[in-house]
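Note sheet for the following structure.
The complex appears here without one of its protein chains, the remainder shown in place.
Up next, chain A:
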Amino acid sequence: MSRTPPSGVQSGYDVVIVGGGVAGLAAAWRTARRGLSAAVIDPSPGGGATHASAGMLAPVSEVTYTEEPLLRLGLASLAAWPAFRAELEDETGADLDYRTEGTLEVARGADDMAVLDDLAAFERTLGLRVERLTGRECRSFEPMLSPSVRGGLLARDDAWVNPRRVVRALLAAFEKAGGMLVNERVTGIDAQGPGAPRVRLESGGAVTAGQVVVAAGSWSASLLPGLPVRPVKGEILRLRGPRGFLTRCVRGLVHGSPAYLVPRGDGEITLGATTQEMGYDARVTAGGVYELLRDARELVPGITELELAETTTGFRPGTPDNLPLIGPAGPPGVLAATGHGRNGVLLSPVTADAVAAFLTGDEVPPVARFCDPGRFSQ
């Protein structure tokens, strides 16, 4: 699947996408499907933030005061997911482990329940669908929940997917559509001068293209200086247990921090996630693992019997307002598709459609107006 270009300058692509995470690959696939010749450059596609991601498609339960534009963007992308998934599965024969049983957000004490009731009231004013459940009702949905769960909210419209399968399927679909994967590290982008835009490779070669899309996650600022994106470290765990241990995404506030458990069809459960501004410190800390296990155990005591299969660190591409950066990024022919924070998987369909529209000069989806990379300098 992987190819390395010969040394020297390669040319002839309509579009080069720098970064093969879920956002870059989704954009690449949609671009190739529109008949443009496209290459994705990434030393290990899907190896960045996507590899750590839990894959929640949960704009309803993750809604936050002050972040209504992000909600609108998330809802638009959630609505695009069923068709995106069906097309991707049809084309590749993959099973994305796409699940639609919703999110169950639980509270253990009266204080936390008051927070959830406040959230539910906010969600209803926004027209979102949430059901208030008693503790017993929560436990009838998810018998593994702690008896200390006092009540909860069920957001039936939330979904989730296995992000690692999504990346594999997107790669296959992209190559099937005629796209080229280049397993190389990009060291820079020449935005000026003859042949620009030109993408420089670590091996010494270079690739020119009609247009370049920078989808390098938190590393995008090193390619486009001044782009307001920064690494937000997250630690996440994967447990292996029996199938059906949990059937929904379970979330809850524990000691004021949000904890979540995301079950897969094969019995794996993803526990997340810490949030730290620690630059590119990729270490998994003892405290991080302890806190994730402690908080998840408060919600679902039985997890301590499961196998701790994996500890992972990822770097969410964070922006000042938590909205992504999608669109022309300054230099002619250079676009950004990054800054998705903790929402890269959710926002991939809408990102892909917006990038493909920018590249082909078509009408850009209306919600993409929230994502102009130049919005902070205005």
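Operating definition for what follows: contacts are C-beta pairs under 8 Å (C-beta built on N, C-alpha and C of every residue); 3 or more make two chains touch, one makes a residue touch a chain; residues count from 1.
We adopt the following convention: contacts and distances are computed from a predicted model.
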Protein name, per the UniProt record, of whichever chain is missing from view ("Oxygen sensor histidine kinase NreB", "Thiazole synthase", "Carbohydrate ABC transporter permease" or "Sulfur carrier protein ThiS"): "Thiazole synthase"
Touching the absent chain when the full complex is considered, from A:266, A:281, A:307 or A:362: A:281
Option touching the unshown chain, where A:162, A:211 or A:322 are the choices: A:322
Given A:127, A:193, A:242 or A:256, the one touching the chain that is not displayed: A:256
Residues of chain A in contact with the chain not shown: 64-67, 122, 221, 228-231, 255-256, 276-279, 281, 318, 320-322
